[in-house]
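Every protein chain except one is present and positioned as in the full complex.
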């Protein structure tokens, strides 16, 4: 019921996104026909191509076609490849998801573990090392880290392939590189939240039950301190999907980010429009998942959101 | 001193903060004056000297166009720092007010705003930035706008989430219902509560904003050449990463150092504005760690005196303290809060510990509960025995077993003593199963029995409920049930009713007393409410400035109070012996002494009407001595004094 209602609420959002996405492509400079025909084409040739692409139709008609394309993949085709956009997207989505989810999970795991240790050992050497590492993690451009990793692990040590997406081994470096930023972010968030939670009475209640300090921290303190981290994780995940382009370029992984950026640079309107729409749907789902997770973690929010 | 200067001094005192402050200051100077400091023309090309390694002439070498990298770094500071600071400022200025407004107004505004955030986030950063650059043309200002707007949703969501939870706190709800203006509520209650997280967020976003900008440069959308900017310089030099590594080193280093500086500064600011984190951090100083010896619990090694005390313990006592000293760890060393205290908690009897705030009564209770805050306080002298065990000699696991089977604790505020994110049943089950194996059915039966015992109706269905679904009194009953889970001999109640209203107070205390009698437990009841002492306790210990000044059976102490402090208390509550209603601890002239600033001699002397300036009172501290059925710590226990009108 709650989930259904959330979807109902999402529909106007998606409608606005579809309008924006549609209107948006016109703002990006560049002529799809010119991209197809190259810079030597004549005006007549360009006009023919525009006609073939349906760009000479009135905007309202184009928008209606765009909406129809959501349910009819045959009319939603890429300008560059003429294939249905849904095929182009589904072909690339798993790669982006593997890297984004893998990076988020590893980053979250590393961030939580180090965050907890840092909170318990404030001012110790571990705290210092993690602080330096996380700072390095968030101050290093991804493409730099990526290139250095390729140089070290692929070229010098020969442990992993340098680029591509053919085998699981190809995903190790991109996932680890992508994980650096969430790892750094979560490490700090968890440390900060945990320090706040550590003063709460219910931890003493738990201790008075005779629980070990590990159980007290893991079962009682951590869960409370994760509530804020979860909402950040949702935002992060959305950002990782969108920001995947740099990693995908460096590691030669054909994912959504690269699809989108090459579509932008070659004015492949349908791919841009439907990708943005898909990102919006994704985001609605992530939001829902974040909220459900947050409610699972924090029962106090249930009554409010369900009311 | 000006408060801001004071903050600066506090930052500078911590090494991390000092480094952060210096780095940020350095970067700011570069940003403001870098253009004038540049030794060479940052734009001048020289094809005869491209890709030179660092030398005396070109400190940081030259780039692919033969330009002086050092000069470009200096000039680039303005743009780079500008992008970082500007981007965060854009996000902050837009995001925080919107987030606050959403949390305060809720309803339509909130849902519309959150939909807007959804829409904003649906457009991937790169596309968004591309659109901004496309519409307005590529320039540094537009890059700032682009990277700033990309971070707005993070600020809105965080601010909204924190503000909502703060607004739900009772004290804030109170001021809202009293009609305080929204701005005042925000300024007084909400913003101070989120200061820490906002500062952390800003410092983290500063670095990521710089990186986003350099990501834009990677795609050819950032600050456009020949304008120097660290991110762009780094991006341009990436194809030289192998052959001319020094080209990227310097912009990378400056980028990382500025990120580092802002992060360290942000962290220190958080410590200052967020009292919980600051206290903990200091508590875990070198001294604390030395004193702890890395052990799980802050218990010092047994001394010879303690061993002796251990040998002469009394048989039926559930807990005995001898010459107990409990200290807080401060920057200036351990500070005793409880000094030379002797007490015994006997099965079947309740000892009430009475005193003003800060007298050390709760500290004493926590020590007996083995729950002194780790790294902040410890038993620094004397002996504490629980059952037959000397606490200081126990290992961490033994202490846990002790807590499980021998000690039950009821806390002051039931609302915060229950974990909000676990069901009541789970928290109860945890207490029941701790240290032993039981089948789920057994656990359930036991839980229900416990809830019944504390008089909670319909316990079967209540097990799956969450703490926030119970009233304050019910929560305290659950806390009591948890305390009783493994049939302890010792029940410790720390002002168990101060957060409850009067009728509920009576019920809870009656329940506690009943439980104590039924199960033949020893109970320690810490309170500042004398009315309760008369009705619910067998013995009383009056504590002042960390010492017991008078102790004995309740009737004896209240009928014939001998210590001037006790007398003042008793006299100011005339109906005490009739036991009607509750009586708060009466006001006595003068202030209780500050911890660590105790007067020499008797700590009560400055407020004592009886002392009359006698030398012994201000030079020698009185020992507890037997007077009738009670023990009194006064040089002149049998005198009376003319009391001030009470």
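Should a chain be cited, it is by its letter among A and B, assigned in written order, with residues numbered from 1 in that chain.
Everything that follows uses one rule, which is that a contact is a pair of C-beta atoms (placed from the backbone, for glycine too) under 8 Å apart; a residue touches a chain by one contact, two chains touch by 3 or more.
In the analysis below, contacts and distances are computed from a predicted model.
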Of "ABC-type polar-amino-acid transporter", "Cytochrome bd-I ubiquinol oxidase subunit 1 apoprotein", "Na+/H+ antiporter subunit B" or "Peptide/nickel transport system substrate-binding protein", the UniProt protein name belonging to the chain not shown is "Peptide/nickel transport system substrate-binding protein"
The listed residue (A:165, A:240 or A:284) that touches the chain absent from the view is A:165
Where B:50, B:376, B:423 or B:455 are the choices, the one touching the absent chain is B:50
Residues on subunit A facing the left-out chain by the touch rule are 28-31, 34-46, 48-49, 51-52, 77-78, 80-84, 88, 91-92, 95, 143, 146-147, 150-151, 154-155, 158, 161-166, 249-255, 258-259, 262, 264-265, 267
Against the hidden chain, subunit B presents residues 43-45, 47, 50, 64-66, 130, 133-134, 137-138, 219-221, 224-226, 236, 238-244
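Simple rule for what comes next: only the chains that are shown with their structure count from here on.
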Whole-angstrom distance, CA centroid of subunit A to CA centroid of subunit B, is 34
Contacts from subunit B onto subunit A in the complex sit at residues 111, 115, 118-119, 121-127, 130-131, 134-135, 153-154, 157-158, 161-162, 168, 196-197, 200, 204, 207-208, 210-211, 214-215, 218-219, 231, 234-235, 238, 241-242, 248, 252, 255-256, 259-260, 263, 267, 270, 274, 276-277, 280-281, 284-285, 296, 369, 371, 396-397, 400-405, 407-409, 411-413, 416-423, 427, 430-431, 434-435, 466, 468, 479, 482-483, 485-486
Within their complex, subunit A touches subunit B through residues 9-10, 12-13, 16-17, 20-21, 24, 27-29, 121-123, 131, 135-136, 138-144, 147-148, 151, 181, 185, 188-189, 192, 195-196, 198-202, 204-213, 219-220, 223-224, 227-228, 231-232, 235, 238-239, 241-243, 245-246, 257, 260-261, 264, 272, 276, 279-280, 283-284, 287, 297-300, 303
